[in-house]
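Encoded as structure tokens, the structure appears first; notes follow it.
Every protein chain except one is present and positioned as in the full complex.
As written, the chain order gives the labels A and B, with residue 1 at the start of each chain.
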Amino acid sequence: MNRLFLALVLPASLLLSGCPDSSTGIDDQGASVSDFDWHMPDWVPLPVEPDYNPITEAKFQLGRYLFYDTDLSSDGSMSCESCHQQDKAFTDGVARPTGVTGMIHPRNSQSIANAAWVRTLTWGNPTLTDIEQQIVIPLFGIDPVEMGVNEANQDLVLSRLQRKTEYQTLFAEAFPDQSDPMYDEQAWQNIIHALASFVRGMTSFGSNYDLYTAGQSDALSTSAKRGMNLFNSEKLECFHCHEGYTLTASVRDRRRTPNIPAPFFNTGLYNIDGISAYPEPNTGKHELTGKTSDMGLFRPQSLRNIALTAPYNHDGSTATLREVILNYAAGGRNITSGPNTGDGRMNINKDPFIVSFTITEQEIEDVVAFLESLTDYEFINNPRYANPWQPPKDQDLTP
Amino acid sequence: MIRRLSAALFLAPATASAHYIPSTDVPTTVDVGMVTTWRSSSLINDYQYWQVPGTLMGGHAWPAEKGVEVDEMTLSLAHRLDQNLYGVVEVGSHAGDSDDHGGVELEHAYVGWVCCSDYGPWVAEVGRMSALFSPALAEHATQRLASEAPLTLDVLFGRHFHDDGARLWWHETGGISAGAEIWRGKAYPATDTSDGGAWDVFARYNWRGERLSWETGAWFYSAAAEARADHRYGGGHQHVPVAPPGETATAFSDIRFTGDSDIYGVHARVNYRLSQDITLALDGEWIHANLDGVLHDSIGRQADLDGDQSGGWIQPSLRWRRHTFGVRAEYLTTDNTVVGPAAPQLAEESGLANPDDHDPRRFTVIWHWQWRDNIALRAEAIRDESLTETDNRWTLGVIWRQRLWPGKTKSSHHHR
Partner (left out) sequence: MRATFLAIAGISMVVSGCGGSSSSSSTGGGDDINPDVSISIPFNATLGNDAFECGKEYPGIGSNGGNIAVAHDARLFIHNVRFVTNDDREIPMVLDGDDNGEATAQQKPGEGIEGIALLDLRDKGEGCTSDDANPDYNDSVTGTAAIANENIKALRFSVGVPAKYNHIDAQGNQPQLDRETGEPIAGTVAEGPLAASGMGAGGMHWSWAMGYVHARIEVEVPSADAGIFYVHLGSTECDGEASYAERVCANGNRPEVELNDFNPELHGINVNLAALLSGNDITVNQGGPAGCMSGLTDLDCIGIFERLELPFPDADMTGDYPAVFSTFELQ
């Protein structure tokens, strides 16, 4: 049969002798090239780096020392780690953290894993896109005060750092083009650039879910697989806002030129007095834009390591993943008593994907199992991201 | 008489597919056409997407599928209102990937105006029509010698070209047809968005002698597209397809194209009647497309595309009485450059990537037997190298083509 076929067809191919050859030339303009070892799988697109602060290992290492240094706060009591602890995927386990002066931050500490990939950096701010811009907020902010550095004490804080021998070489290696990177007027900028480099270099793409998508079918339990299908179903609609390799729609990388506004959504958590209000000052995007249509709009979080970052939502007002799922299942949160009384399900800004659905306890367990499969134990145990001022812990957090 | 009439009918596969204008003599006509074909194998597996390497595809270019399938069904009604005016309505169905896509649609609905006698030479038409610039593009499966549409037309025009628009042309007078068409842009590769749309110009000459007849022509078509999707699989709300256990299914990558497609072509067709029983024919078209625009997607990835793609076919055939034996050899070459940070991914997901420098080819050997006046049978052997993995398949098909009203009469109008 095949011979007959070839006998019939091959002579026809003589009709086409001498045609030119095809090719598709592809030029990604260097988007997949980086001198820095990001310690992540090669399928992950490289993140955007600002031209003024290209990441280097030396800046990353300096940033790591600074990140864990309590001398970087006004009274020496707090470091970045105070609110961003490795074993909790760089969150702190409390609803709302407290700064050096005792002021309680209105919002929940976020995981900073993969911060280099988010489109906007904080819960409700549509304009904060560079980690370098964000870092000055906890350092120098006054509403709320976090690390408490201010004009009056910044020289003192700097002098505490200058006294540490570790920094002499770390600064020199991180900023080799500067003659005196720790002492001249650029010192604070250098601190910020180094901290930003450490945060930018924190990559977490090693969960069981990643193993599963790479083809290791038994990396997920049957329950997690059922949960994954629910997650991706039109019933739960989770995947619309928690999509892609970062598991959030708020994503940017070197391959993307965002052509739509950064995503912020209202999930129907509040509806104070029935006028769709969220409790001050946590009004989300509205806090900056002042538009009523932006009331209660917050950035969709990456769900990577989500099982480690309780409590949840922008103000830490939801204790467990189960409660988060139940809020979504109800199509919002109905608060029946207290100062925030109101039916969030009726919030006028609520995203259309937040529709109620019925879900069984087994299904909730399955979705939670899927969310737990997004935990990257390698990341939270990686000495690369651990406190350099202490000897490594002999603690294995793998269950 | 019957013999001559039959000859006129089954000559159709090998001669020009004249654009039909109902005549004042036979003011109302109803025609039906249907092609059903059995194929020995599918070009691609279920849960895969047909994407010729090095190209962007779309429209209605569905892959050949194993088993019996109605390739096409058309029912058309034409009516001459008066000396100058006529209207045509045609509905049709096409083979598709799923029921959603294989439904019946309105292919033609247009009104024509003939000026300045009842034969022209000027004709203006407006409504939903097939484009006339390339004869093969307007050809129905019932009229074509091979069962499958030319590969180049599948790739560059998404197989079927029906669009809303207007046409003004000099109609088959003195052997010459020439005109211009303007399109809303519903037909691939344009879009019907505010900056989309398409237009074309064409000219052809046809000559008929005692034994020899030929036609040749050239055309230029230009389309603008905005965020054009491959509507075969994408363009709307995307779902991960549900595959049975053991199969894997991936969501279609909804990569869009915004930019211009400038396409031109030349075509020729020669018939030589060797004897009362034997006619030789040679058919061919060569098409070149330049694609200039941006590939992009919903998550903000972009890359610039500059593509030059050429394709065509050559089709010698021999008709002996009611049997036609033919060979169609098709080729496509693509030369694309994709530049931008997301170029590797967008090229791969759009289908433009061509890591093996593959040259798509397809060879079809055809036996067409006009069994009855209105029923033909067809068998083919196809070597399909449109993908890097070659597919060999056989086909057997039946073609029904008939004028239902006004019964047996002249098949078409004549020109002086």
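Here is the rule we use: contacts are C-beta pairs under 8 Å (C-beta built on N, C-alpha and C of every residue); 3 or more make two chains touch, one makes a residue touch a chain.
These numbers come from a predicted model, not from an experiment.
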Omitted chain - touching chains that are shown: A
Which residue of A:Leu288, A:Leu326, A:Met346 or A:Ile359 touches the chain not shown here: A:Leu288
Identified contact with the non-displayed chain, of A:Ser82, A:Ser109, A:Thr129 or A:Asn282: A:Thr129
Among A:Asp51, A:Asp177, A:Asp273 or A:Glu361, residue touching the chain not depicted: A:Asp51
Absent-chain contact - pick from A:Leu6, A:Met40, A:Val94 or A:Ile137: A:Ile137
Interface residues of subunit A (partner: the chain not displayed): 50-53, 122, 125-130, 132-134, 136-137, 139-143, 149-154, 185, 187-189, 192, 280-281, 287-291
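Note that in this section only the chains that are shown with their structure count from here on.
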Centroid spacing, where centroids are CA-atom means, of subunit A and subunit B in whole angstrom: 50
Touching residues on subunit A, where the partner in the complex is subunit B: 2, 4-5, 8-13, 15-16, 19-29, 31-32, 45, 232, 234, 244, 251-252, 254-260
Contact set on subunit B toward subunit A in their complex: 53-54, 239-240, 296, 299-302, 310, 314, 316, 327-345, 347, 352-354, 357-361, 363-365, 381-383, 392, 394
